[in-house]
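Just one protein chain is left out here, and the rest sit where they should.
This part shows chain A:
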Amino acid sequence: AMEERPYRSASGAALALRRRQHSASCRELAVCCPRLQLRSLSAATSAVWLAAYGLFVLSENSVVLSAAIFITLFGLIIYLHFVKIDQESLLVIGSLGIQVTSSYASGKESTTFIEMSRVKDVVINEAIHMQKVIYYLCILLQDPGDPQGVSEVVPLFQSSKPRLDCLIEVYKSCQEILAQRKTAPQSS
């Protein structure tokens, strides 16, 4: 069953949280960011081209204009392929692990898998980020030497930065699956 609900990001942009239950111990949670707006793209392109035309009028060198066209094209391609994130998703499989996927606007997908034995907990942490205090969801990785210790913190949903209400939904879903770890211990 799949359900989708609207939320907001920390900066106010509209997000959508898609929750999908594949089985009793497997859930997929995806946060979809707003697509690249045509108006912001046109604004950026016009600003760069106006600046280039101004430089051309001052310097009488037409290389400035071709350079501006190339910069705009390559800048857009690099932005769509490396910066603009379309969707960030979290796949929690109870006995296996957690998979974190980021899909970029150009179609590229970058995936990280963390096996369940390394996961200590999934928590909502507060931290200072760019003169603000934000809530963010993160995976705490187990320290192999110390059962109480945390070796690493993996922050999730870094580009979409959903607000606390969305994070609480994701947290509850993850905790339901993580709680099954203790009640159903593995036979290995």
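Operating definition for what follows: a contact is a pair of C-beta atoms (placed from the backbone, for glycine too) under 8 Å apart; a residue touches a chain by one contact, two chains touch by 3 or more; residues count from 1.
Following the convention adopted for this analysis, contacts and distances are computed from a predicted model.
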By UniProt, of "PIGP acetylglucosaminyltransferase", "Trafficking protein particle complex subunit 2", "DNA topoisomerase (ATP-hydrolyzing)" or "Exostosin glycosyltransferase 1b", the chain left out is "PIGP acetylglucosaminyltransferase"
Checked against the full complex, the residue among A:S23, A:Q37, A:S62 or A:Q148 that touches the missing chain is A:Q148
Among A:H22, A:H81 or A:H129, contact with the omitted chain is made only by A:H129
By the document's definition of touch, the residue of A:S25, A:T72 or A:Q158 touching the omitted chain is A:Q158
Residues of chain A touching the missing chain are 120-121, 123-125, 127-130, 136, 138, 140, 148-155, 158, 168, 171-172, 175
